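== subunit A ==
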Amino acid sequence: MRPENYEAQRHPPSNEYELNIGPNHPGIEGNYAFKLRLHGDRVIEGRADAGYLHRGFEKLMEGRLWIQNLAITPRICVPDPVPMEISYCLAVEDLCGLEVPERALWLRVLQAELSRLAAHLFTFGGHAATTGMYTPMFWGIADRDLILDLFEELCGGRVYHIYNIPGGVRRDMPPGFIERVSNTLDYLETRLPDYDNLMFKNLVFVQRARGVGVISQEQALDWAVTGPNLRATGLALDVRRDDPYLIYDQLAFDIPTEDGGDAWSRALVRRKELFESIKIIRQVLAKLPSLPGPIRCPIPNPLAWNVPAGSTYVRMESSKGELAWYVVSNGSEKPYRTHVRGPSQMHAVQVLEKLSIGCRIEDVAQIMFSLDACPPEVDR
Partner candidate 1 sequence: MKEGESSSYDKIRSMTRLKDVLEVATSFEQSARDFYTDLIPKVSKNFRWLAEALAKEEQGHYDLFTNLSRRDDIAEAIQAEIERPVTDGQFADAIMSPDLGPHPDDQAVLQYAMGREHLAMSHYRSLADGTEPGPIKDLFAYLANEEAKHKEELEKLYYETVHAGGV
Partner candidate 2 sequence: MSDIDYKDHGGVLAPLKNLRFFGRNAVTVPLDPRTASANYRGFHLNDWQACVGCSTCQKVCDNAAITMVEIPGLPEDPVKGVRNLRPAIDYGRCCWCALCVDLCPTGSISLSREYVHTCVDADLDSYFVLPDSNGIHGVAYDKGWAKSVESDLVALERTDMTEAAPEARIDNFEEIVAGYDKNQAIIEASRCVQCGMCHDACPTRMNAPEYIRAIWQDDMEEAVRQIYRTNPFAHTCGRVCTHRCETACSVGHRGEPIAIRWLKRYAMDAVAPERVKQIAAEGKPGYVTGKRIAIIGAGPAGLTAAFDLAKQGHEVQVYEAMSQAGGMTRYGIPYYRMPADMLDRDVEVIQSLGVKIQYNTRIGVDLRMDELQQQFDAVLIAVGLWTGRSTRIQGADNDGVERAVELLRKVADGEPIRVPRQAVIIGGGNVAMDIARTLARLQKHRYGEVAITLTALEDIDHFLADRDEIKEAREEGVEILDARGPQQVVIENGGASGLCTWKVLSIFDEKGRFAPKYNADDQLIHPGDMIVEAIGQAADIALLGEALTEELEWNRGRLKVDDGLRTSADWLWAAGDMVRGPDVVTAVADGHKAAASINQFLCIREQAA
């Protein structure tokens, strides 16, 4: 909101006042503005104001070849870029009918689950920071960095991997990579009890998080809440299980749930998902050596590649919730339309606005971080 466009709302003389949080505020995840109308420190109404991270990806992608969009897709959601890459490639593979070799599928699951670990560690820090504790943020970032080192080895890039390509992946694992990943996982497992003591069992966090931003199951289903936030209300619904993609149907993992529906339950669901992801990665690491074969099926020359006309809707479980791509091709060498349905589009706007009504001012930030709302997905 540029100053010259701002005109204060005329209120009738009362003890209400208006407060703007963001778009540049430690309590807000990413660049995202939130206008509050307060009565004392009680929130009467909250209105989200996004647009500070709008880069116009969907418009850009219409002007680029299918292969050139690989470099753009991971940049749509910064903390958890991998599901964006993979879902774009899944969409193109579905349109073209490409047969992805099995080894590539397993490598993609490895990358996706590692990315989920990194995203959750990131959110622990964020959530704790809104309740005043900064140590989880330092630990979270430090541990996340170990996973970024693994990404650097596997994909050549730390945050934006551009590791996937329609038809498979671009590189195979470097030698000794499996052993380094399992070492990192072992280290993380030793760290988790520390996180419990530091955060989840910490009375300060528990007092602040419990009972805040409560979502009932009906509300969750009605507001299209997905991912850990939905599972925090007791419903074991996960796209990896309901609408299996890649090779999740061959993996043994369960869907952790909580039934509190509040900020604390959401944090606990994410914590448990850490274990599940580690379990998945271990299964993948066990399976990979036995999978010979190519990591990519041949695709035409990228400069002359017409994807057959058609449309497809691909859904994936990102660390934030249900991520979906609607990709339309008119048979030309460029996508005709790509629509990204980010999970935070629901969490950061309607759900946050509804949850912030009636809560105290200091809990607004915590509700946002507990929902793990990621503004770049909202604006695209």
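These made the cut because all candidates are chains of the complex that A comes from, given by their letters.
Please note the rule applied: contacts are C-beta pairs under 8 Å (C-beta built on N, C-alpha and C of every residue); 3 or more make two chains touch, one makes a residue touch a chain; residues count from 1.
As the structure is a prediction and not an experimental result, all values here were calculated from the model.
What touches subunit A in this complex, out of the candidates 1 or 2, is 2. The part of subunit A that touches candidate 2 in the complex is made up of residues 64-65, 67-72, 75, 142, 145, 149, 152-153, 156-157, 160, 162, 170-172, 174, 196, 200-201, 203, 206, 258-260, 265, 268, 294-296, 299-305.
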